[in-house]
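Only a single protein chain was left out; the remaining protein chains are all shown in position.
Chain lettering (A and B) follows the sequence in which the chains are written, and residue indices restart at 1 in each chain.
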Amino acid sequence: MKISREEVEHVARLARLALEPTELDELTGQLDAILGYVDKLNELDTQGVEPTAHAVPMENAFREDQVQASIGIERALQNAPSTADSCYQVPKVIE
Amino acid sequence: MDSRYEVVIGLEVHVQLTTKSKIFCGCSTAFGQTPNSQTCPVCLGLPGALPVLNRQVVEDAVKTGLATNCRIAPRSIFARKNYFYPDLPKGYQISQFELPICEHGWLEIETEEHGQKKVGITRIHMEEDAGKLLHSDGNSSSVDLNRACTPLLEVVSEPDMRSADEAIAYLKQLHPIVVYLGVCDGNLEEGSFRCDANVSVRPWGQQELGTRAEVKNLNSFRFIKQAIEYEVERQIEVIDDGGKVVQETRLFDADSGVTRSMRGKEEAHVYRYFPDPDLVPLVVSDAWVERVRGTLPELPAAKQQRYQGELGLAAYDAGVISAERPVAEYFEALVALHNHPKTCANWVMGELLRALNENGIGIADCPVTPKLLAEVLQRIEDNTISGKIAKTVFGEIWQTGKTADQVIAEKGLKQVTDTGAIEGIVAEVIAANPGQVAEYQAGKEKLMGFFVGQVMKASKGKANPGMVNQLLKKKLSE
Partner (left out) sequence: MKLNSSSIHQLRQKLAAGELTSVALTRACLERIAATNGKVNSFITVCEKEALAAAEVADRRIAAGDAAPLTGIPLAVKDIFNTLDVRTTCGSKILDNYISPYDATVIAKLREQGAVIVGKLNMDEFAMGSSSENSAAGPVLNPWDLQRVPGGSSGGSAAAVAAGQVPATLGTDTGGSIRQPASHCGVVGLKPTYGRVSRFGVIAYASSLDQVGPLAGNVEDCALLLGAVAGYDPADSTSVDTPVPDYLASLKEGVKGKKIGLPKEYFIEGLDPDVKKAVAATIATYQQLGAEVIEVSLPHTDYAVACYYLIATAEASSNLARYDGVRFGVRKDAGEGLIDMYRQTRAAGFGDEVKRRIMLGTYALSSGYYDAYYLKAQKVRTLIREDFFAAFEQVDLLLTPVAPTPAFKIGEKVNDPLQMYLSDIFTIPVNLAGTCGISLPCGMSHEGLPIGLQLLGKPFAEAEILQAAWAFENATDWGGKFPEL
């Protein structure tokens, strides 16, 4: 086993996904198969190999420090599920 | 402090930069606007939006790194720090993790026990601020993202401080530096300069560090000291009770002066950092570093030394004047016009700062410019007015903006240096106070002050005090 059900549950908590027990079972099996497959990367010796973050080498992209118009409160809030007083509303954190 | 334990403190300071626009988008960073009015797809974390780095933030980071003796990394990268919180729109904060822009710096502090001491700076990195989560009474909280994506530098010290006082001394070195550099407005209350303290204790002689608690929400030097002292006491108590200090984040409550465990940020340590694929590596060339070095102003510590050494000011005076850049600049402008540094220092620290305080204005808005003040000092120097009258002149200039000469002429404040005129007044005063004259002549010499006062009063303050003294002595001993 590459990954246990407990680990899958832990990852689901990290990813903020509420999963049903059946989903957890199914995912455990699928992730285990995928992780088993990707294990083949360990066949390769990558010692001394630099990681590639971008396929095309790039560096230093800047913008100048100039203020640009904002999109406005209305547009900022237009898709929000809940708003009040120009703010997004969210449920309180319950410990 | 408990003598059985050594206190170990490291500080993480968040310095909010004074750029006009945010770190990764063009929205304004102005403080105190209507919630969510300074937002765009980038800082709202809307689907598809991408960050582009504000060049000024890099400049400010390099400046700060150089001013704190850091090595500037030729290549640094941005990373995503992943966690969910409503004030963090993208579900990750763009920060730097491996390869920050500055590393291996230090600041020197003055300590009571050990004299001069170096505090190491582990790293300085650039990152975006979160928005604000405002808790209300009901079942919901409000999210304002105006502050989201505001540029911050995080200055991380080594755990080199051994008392709250040392921590404060370190902050009092760092704070004026970032303000001097112009990269931060230094406003603690508005959160422009925020400090988290990592505090632990260990028995003397123990090598490894004790378990630390991170104390947050420290927005004044006084609170920082209080919080650290409270936290040290608390940890010692835990250990003495046979317990173990837990590694956790604690919030300082300024009202009660205690720190409290912060709950709710579960799994906060699983940040899943990885290089942000939306941003590209930052390469700062030697030429860039040298160009920035060339723009660095003289920093407060260097200024203080120079004021003591070259200008002959007392250590205290040099410290006060160099602490704030605008004050130091005023002082230097004044000395350039009136080359008597000690007199200048006395006036800046005395009359000038008092008037500014009373009127509640900053030195930048001071109605008496260095040029106007230099002229006043010139008139003392050339005996046109006395030091006392000069204060009146200063007050008048503050009110009217006129020059010293104008005020002196209009108000007839020119000092009387005519021996004949002063002699006349001296004679009048002696004649009017025969009793005191007799006492004086009988040996009560401290009455001299009384006679001087009477003469000055009769001359409306304009008589040259030196001449008055001289003439009185002569006449009274006749």
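Quick note on the criterion: contacts are C-beta pairs under 8 Å (C-beta built on N, C-alpha and C of every residue); 3 or more make two chains touch, one makes a residue touch a chain.
This structure is a prediction, so every number in the text was calculated from the model and none was measured.
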Sole residue of B:Trp106, B:Phe221, B:Phe274 or B:Trp288 that reaches the chain not shown, by the stated touch rule: B:Phe274
Interface with the unshown chain - residue positions in subunit A: 3, 7-8, 11-12, 14-19, 23, 27, 30-31, 33-35, 37-44, 46, 49-56, 58, 61, 63, 71, 75-76, 78-82, 88, 90-94
Touch list for subunit B against the chain that is not drawn: 41, 44-53, 80, 82, 84, 86, 89-92, 139, 141, 143, 145, 266, 269-270, 272-274, 277-280
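Definition applied: only the chains that are shown with their structure count from here on.
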Rounded Å distance between subunit A and subunit B, as computed from the means of their C-alpha atoms: 41
Touching residues (chain side subunit B, partner subunit A) in the complex: 19-21, 25-28, 34-41, 44, 52-58, 75, 77, 84, 86, 133-135, 139-145, 263-264, 267, 270, 272, 275, 277, 279-283
Subunit B partner contacts - residues on subunit A that touch it in the complex: 13-14, 16, 53-54, 58-73, 76-77, 82, 84-93, 95
